[in-house]
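The complex is shown incomplete by one protein chain, all other protein chains being positioned as in the whole.
Which chain is which? They are A and B, in the order written, and residues in each are numbered from 1.
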Amino acid sequence: MSIEVVLVACAVAFALALALGLALGWAASRLTPATGRLVEQIDALLPQTQCGQCLYPGCRPYAAAIANGEADINRCPPGGEATVRALAALLDREAQPLDPQYGASKGAVVAWIDEERCIGCARCLPACPVDAIVGAARYTHTVISAQCTGCELCLPPCPVDCIVLRPAPAASWRASLHRAA
Amino acid sequence: MARNDFPAGLVLDAHKAQALREPVVEVPPPRYVALALDQGSGSEAEPVVPVGASVRLGTIVARPSDPFAAVLHAPVSGRVAAIEVRETAAAGGLGRCMVIENDGGDTRDEALQPCLDYAATPPDELIARLREAGIAGLGGAAFPTATKLATARERDARRLLLNGAECEPWICCDDALMRSSAGDVVLGAKILMHALAAESCVIAIEDDKPEAIAAVGTAARDLGASVTVTAIPAVYPQGAERQLVTTIFGDEVPARGLPADIGVTCQNVSTAAAVARWARTGEPCTSRVVTVTGSGVARPRNVLARIGTPLSALIEAAGGYRGEPLRLITGGNMTGRAAPSDELGLTKAMNCVLAATFADLDARLVAQELPCIRCGDCATVCPAALLPQQLHRAALAGDAAGLLRFGIWDCIDCGCCDFVCPSQIPLAWRFREARRDLRAQEAAAEKAAAARERFERRERRLQDAAAAEQCVLDAVRQQARANAGTPATPPTDRAE
Partner (left out) sequence: MRFDTSPAPHVIAGYSVPRVMFQVLLALIPAAVVHVAFLGPGLLLQAAAACVTALVCEAGALRWRGRDAAPALRDGSVLVTAVLLAFSLTPLLPWWLTVLGTACAVLLGKHVFGGLGQNPFNPAMVGYAVLLVSFPVEMTRWPVPLDAGAAHGWEDLASLSLACFYGGGNPAAWDGYTGATALDAIRNGLDMRYTMSELLDRHDIAGAFGARGFQWVNLAALAGGIYLLARGIIRWHIPVAVLAGLLVPAFIARALDPGANLGPLVQAFSGATMLAAFFIATDPVSAATSDRGRLWYGAGIGLITWTIRTWGGYPDGFAFAVLLMNLAAPLIDRYTIPRIYGHPRE
């Protein structure tokens, strides 16, 4: 085994690695799907609570921010760990725990207006991002539970604090998947 | 004589002989009945009599709110004692029940009318009367017969198939019924044929029931009915509706579809007998034959009992408990639900009460789950031609796409894969949970989509409102500028 043979072998291997690496890099930049579709895919995984806890005005702006790399994937408390994991799988990234500075995961809740105390000021109506509160000035308001996403945006505007959060009605026999070793 | 070979499935120990040794005995009506408002079809009927009302045998006490539940009648005469949530055999373990105290008189409701002249009754009217009679599938699903017949008429399904297979071990109530009331089975077949405008009917019975085959054959000849009795090999789960249709007729029921889509209507033989009994006597669906068996009862047998009878009364009729029963299973040992107590009331869906002891449960009790070794035995026995090991992997990973691709919704929940798995993985249970979670996921996704739409609509509304406001401001400003250069004139149009 002379030194020339070894050198030739090394040179060939190096050249191959260089060529393949360049080819992969080109493929990664040219053949990745366009960002536009990516925003939709990310938005489809978000829970659509439209609560703003991620500090973006709604789920779609947050999805756009993730797609542009401005925001991390662990800012959505209503989505919880499941959403973080799904986003990590979609974007081929590491799943991290929820960032506590954006809030904690509370489980599914819906808002409920105590009609005895409601004064009909109508301040909560514009606050709801999905128009789930019905009512008018000087008429008692109520929340349509089926439409309420539990975003909690209606709680601050209420001057008499008559809105509370209750656990969302869930399927009665929900069981968690048992994960075997 | 089967038309097609059943490609998969298992040959299981039948355990039916012991209960068939004794004749069918009638259980005396109990002191009270607990009628579950969900009789097993998954949908609750709404009570139409208040607590305290006096009812007679056959009085309608609950009506369905959707086509998936049947009308419920009082099986005894007496007083409605309560309508409350109690333990039932339904999913979730709890359901609303109506408790009726028996006054001992067994007084019939006068409104009950037989239908002896069924051949002259128009099919639609016949179906409506069957709906009022509360006849539901007595093979285990309690699906309202009238709904099934109406769908069949809509889709012009004229081939009638009566399911006398009874493939699951321990259950033998259909066998006992066919031996003792073969005439009712055939009469029921004739009535159903009339309702469907069907020309012929096949009664499929597994070949391990020669007495039943003979009895039904004789009755068919005596009543001059154009029914064919076909013997099929005793393989589990031959009696599953889709698989039975394929064995007899050769065509496959399309996925997510019904036998009616290929022109077949399938009814259990007990359901047919219930139809006949109603036609003869006017009696609605208020009693059924149940197998009470297992190593945990002293004298296993089939009994005729009123719907709502507490299971403890049924056990008593079978000689009481023997030894230490560990599970009280409503149904057979492959698909039956283990009941939490024996105070549950009998439902239309319960075809068997199995008091299982350690000996009956045996290997199941000591099963230790190991990882899947991909042996493929599960796929060999699956009657739906699925790959359970792939479904299992997808279920463990929470992979919804994988579950759908490998056919989680095509699984008939027969338990064959579970039975043969050498790693003793509880596959059937895992798939049930996977289906539950998929449904919850789909519901959440639907809710999210609705929220997104509402949000977007609200955004548009706010934008439009802001744009409109902007228009007004522009118009006012323009007007103001115009006014500054000309003598004051009253404004002619003001945008509101």
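The definition used in the following text is that a residue touches a chain if its C-beta (ideal position, glycine included) is under 8 Å from a C-beta of that chain, and two chains touch if they have at least 3 such contacts.
A quick note: this is a predicted structure, and the numbers were derived from the prediction, not measured.
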Visible contact partners (per top-of-document touch definition) of the missing chain: B
Candidates B:Leu361, B:Ala394 or B:Ala434 - the one touching the absent chain: B:Leu361
Options B:Ser65, B:Ser341, B:Gln463 or B:Gln478, residue touching the unrepresented chain: B:Ser341
Selected residue (touches chain absent from view) among B:Phe249, B:Trp278 or B:Phe419: B:Phe419
Hidden partner chain, residues of chain B it touches: 12, 93, 169, 242-243, 246, 252-257, 312, 321, 325-329, 331, 333-342, 356, 360-364, 367-368, 370-377, 379-380, 383-387, 389-390, 405-407, 410, 415, 418-424, 426, 428-429, 432
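Just so it is clear, only the chains that are shown with their structure count from here on.
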Centre distance in Å when chain A and chain B are each reduced to the mean of their C-alpha atoms: 39
Partner chain A, residues of chain B touching it in the complex: 91-92, 94, 369, 371, 395-396, 398, 425, 430, 433-434, 436-437, 439-440, 443-444, 447-452, 454-455, 457-459
Touching residues on chain A, where the partner in the complex is chain B: 43, 46-50, 58-60, 129-132, 146-147, 149, 170-175, 177-181
